[in-house]
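Have a look at this one.
Removed: one protein chain of the complex. Kept in place: all other protein chains.
Take a look at subunit A:
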């Protein structure tokens, strides 16, 4: 067990302002298909295990890191740990999975990966997640 923080000084990004979806909220016709923002917004409350910032602020996750195929019911999430040797990568991955399990219907297959080259121990991380 390392003493102190694994990454004491993370780079913090500003929170992105997103335009709230207000149009047609109460219309009954048509579908609101699941999109990446639904998934991203469900991660809003997850904080980094070490810092009081959201994963988005720490650039662990962004719009680009989520791929969604509604027809095949597949979701691929690729997150980027803040540092190469982040021991929390597996925990972050598990958090994401647990959160998605709460928020998504059962028929989606969720894959969670560390983005290539961002972690020293990519393979083992994958196993745990």
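Note that in this section contacts are C-beta pairs under 8 Å (C-beta built on N, C-alpha and C of every residue); 3 or more make two chains touch, one makes a residue touch a chain; residues count from 1.
Here is the rule we use: contacts and distances are computed from a predicted model.
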Worksheet, complete the sentence: Among "Signal peptidase complex subunit 3", "ALA-interacting subunit", "Glutathione S-transferase" or "MMS19 nucleotide excision repair protein", the omitted chain is listed in UniProt as "MMS19 nucleotide excision repair protein"
Fill in: Given A:42, A:59 or A:118, the one touching the chain that is not displayed
A:42
Worksheet entry | Absent-chain contact - pick from A:76, A:91, A:104 or A:120 | A:104
Practice prompt. Would you write out the residues of subunit A that touch the absent chain, in ascending order?
Written response: 21, 25-26, 28, 30-32, 34, 38, 42, 102-107
